[in-house]
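For this view, one protein chain was removed and the others were kept in their places.
Take a look at subunit A:
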Amino acid sequence: MAITRAHEIHHRRLGRNLGVALTLVAFIVLVFGLTIAKVQRGGTIEAFDHSFRPDLADRARQQEGQP
């Protein structure tokens, strides 16, 4: 037989589940915001894109002190 009346314990369990859910959502939002902040502060990020990049080679030579 289906339970039709919610006991006080069901309300408490619902409140706990909602609390955990909201905490997790808040944590996800915080980590997402942190990611955006860190990436913005990191400036331009250029990764290896499987093609020859002369400007990267020139920059590397300059950093090593080669002409």
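The criterion applied here is as follows: contacts are C-beta pairs under 8 Å (C-beta built on N, C-alpha and C of every residue); 3 or more make two chains touch, one makes a residue touch a chain; residues count from 1.
To be clear about the criterion, contacts and distances are computed from a predicted model.
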| item | value |
| --- | --- |
| Listed names "3-isopropylmalate dehydratase small subunit", "Protoheme IX farnesyltransferase", "Binding-protein-dependent transport systems inner membrane component" or "Lipid II isoglutaminyl synthase (glutamine-hydrolyzing) subunit GatD", with the criterion being the UniProt name of the chain not displayed | "Protoheme IX farnesyltransferase" |
| Among A:6, A:37 or A:57, the residue in touch with the chain that has been omitted | A:37 |
| Interface with the undisplayed chain - residues on subunit A | 8-9, 12-13, 15-16, 18-20, 30, 33-34, 36-38, 40-41 |
